[in-house]
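Here the complex is missing a single protein chain, while all its other protein chains stay put.
Right, chain A next:
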Amino acid sequence: MEHGSIKDPSSSTFSFAGEDHTLANSVRFALNQDPRVSFCGYSIPHPADARVNIRVQTTGAPASEVLKDALQDLMLMCQHVRDTFDKAVVDSKVSDSVKAMKFKP
């Protein structure tokens, strides 16, 4: 859900239901590193409601576009983390099984 003005699309507040710090803090991290963002932050209006508000203000680009790019960046990072992790696990399993074979010198 987006709350912004029609006149100025460069600043909006997005309200995500069913999300918490897990996503909001990651998105804030990704948004902050985008040079188009002049301000971003998130808040959880009430701890008993599963809802976060993410505020995005940009230097001109539409806030929703910037947010979408940040989310896409996050997804790409996650994919890379997963690939790297899987490779590291396979490598460690291989080296463990080599060690278990106990070659005699």
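One rule holds in what follows: a residue touches a chain if its C-beta (ideal position, glycine included) is under 8 Å from a C-beta of that chain, and two chains touch if they have at least 3 such contacts; residues count from 1.
By definition in this document, contacts and distances are computed from a predicted model.
For the chain of the complex excluded from view, the name given in UniProt is "DNA-directed RNA polymerases I and III subunit RPAC1" [choices: "Centromere protein L", "DNA-directed RNA polymerases I and III subunit RPAC1", "N(6)-L-threonylcarbamoyladenine synthase" or "EKC/KEOPS complex subunit CGI121"]. Interface residues of chain A facing the missing partner chain: 2, 14, 16, 19-23, 25-26, 28-30, 32-35, 37, 64, 67-68, 71-82, 84-89, 91-93, 96.
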